[in-house]
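Apart from one protein chain that is not included, each protein chain of the complex appears where it belongs.
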Amino acid sequence: MLSLYTGPLDVPTILKEWYEEEHKSNYGAYIPFVGTVRSEDEIDGLSFDVYEPILESWFSSWQEKAKAKGAKIKMAHSKGDVMLHESSYIAAVFSPKRRVALEFINEFVEDFKASAPIWKYDLRDGQRIYAKDRSTAISGSGLLA
Amino acid sequence: MLSLYTGPLDVPTILKEWYEEEHKSNYGAYIPFVGTVRSEDEIDGLSFDVYEPILESWFSSWQEKAKAKGAKIKMAHSKGDVMLHESSYIAAVFSPKRRVALEFINEFVEDFKASAPIWKYDLRDGQRIYAKDRSTAISGSGLLA
Amino acid sequence: MVRVEFLGPIQKEALELDISNLNELAKILQGDAEVSDWLESCAVALNDTLVTSLEAPLKDGDKISLLPPVCGG
Partner (left out) sequence: MVRVEFLGPIQKEALELDISNLNELAKILQGDAEVSDWLESCAVALNDTLVTSLEAPLKDGDKISLLPPVCGG
């Protein structure tokens, strides 16, 4: 399940809903990863653009990988502005076994950072500034250069 | 913070409390690990004995390790009976950086399994049967043999 | 006609081009001052699937997207 929200995530509610959806599904391990906006470089917050068609196909491919290991993933992400100390990202894995869950959340979050078609902007002095230095070119970039 | 509860954990409430305690502390990543009782081998549930003095010193040593990395850990565990599809364990790491958080939750949960002085019993047909086959001798065991 | 969209921080309106492969697109964009600096760091999707070769043939109604460096989370 991939959920996109305009603005910050209601973390307690999402973590509760996901737990309640799955705690009787016989997964022994539930590991959410929650990303929260940190105060750094005097930003007021972050803002996000999301390209949904490719995000959905990227997420589907990870759902298949999870399924092959008997696991399940869920993800929520913000679109638009998310201010300091608010949260913009939750990814979670459910798995029968803890080792699979611990490895999967790690791999999933890293590939998310490297591949998910989401663009981040710093909000500073009323401006929306692309976070170029913290961004990663998607694998295979430069084809048209 | 180490919290012990008699019976199952109220997972949504604990995850919410921990999030609300720390989301303004400038940690970018919050990763809880939730352990839930699975239906296996026809058990009705699990039961736990906890030896608190050594659990507390073990947990304190991990708090120090977390602090050295700018991170924080919290843990909740059940004492006594926890039935099928209820949860007995939550460990969480908060860290400024995702890599530290992902590595720390992995190391913490693995050492918890190998070292924390907690004993697990299967509940089956009204009996409480030590889960010997799934248990791990603490490092250094056999001193008196 | 093929539609070319520029995603995220690339401040450029979509183009409608009469091209039959990505080599032709590469030549056009390399000569476009608004976008040429982005090309080195952009991935390319054809009809929302990432492509890794310039050889894929294009047909009328195809959509090409340029994806600059990402940073979700």
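The first chain written gets the first letter, and so on, giving A, B and C; residue counts start at 1 in each chain.
Please note the rule applied: contacts are C-beta pairs under 8 Å (C-beta built on N, C-alpha and C of every residue); 3 or more make two chains touch, one makes a residue touch a chain.
Note that the structure is predicted; figures quoted are calculated from it, not measured.
Shown chains touched by the hidden chain across the complete assembly: B. Although one chain is not drawn, the whole complex shows that of B:Y19, B:F48, B:W62 or B:F104 it is B:F48 that touches it. In the full complex, the hidden chain is touched by subunit B at residues 35, 48-51, 53-54, 57, 77, 88-89, 109, 112-121, 130-132, 134-145.
Here, only the chains that are shown with their structure count from here on.
Centrality by Cα centroid goes to chain A. Rounded to whole angstrom units, the spacing between the C-alpha centres of subunit B and subunit C is 49. The distance from the centre of subunit A to the centre of subunit B, each centre being the mean of the chain's C-alpha atoms, comes to 25 Å. Within subunit B, residues 98 each touch two or more of the remaining chains. Annotation for subunit C: residues touching 2 or more other chains are 73.
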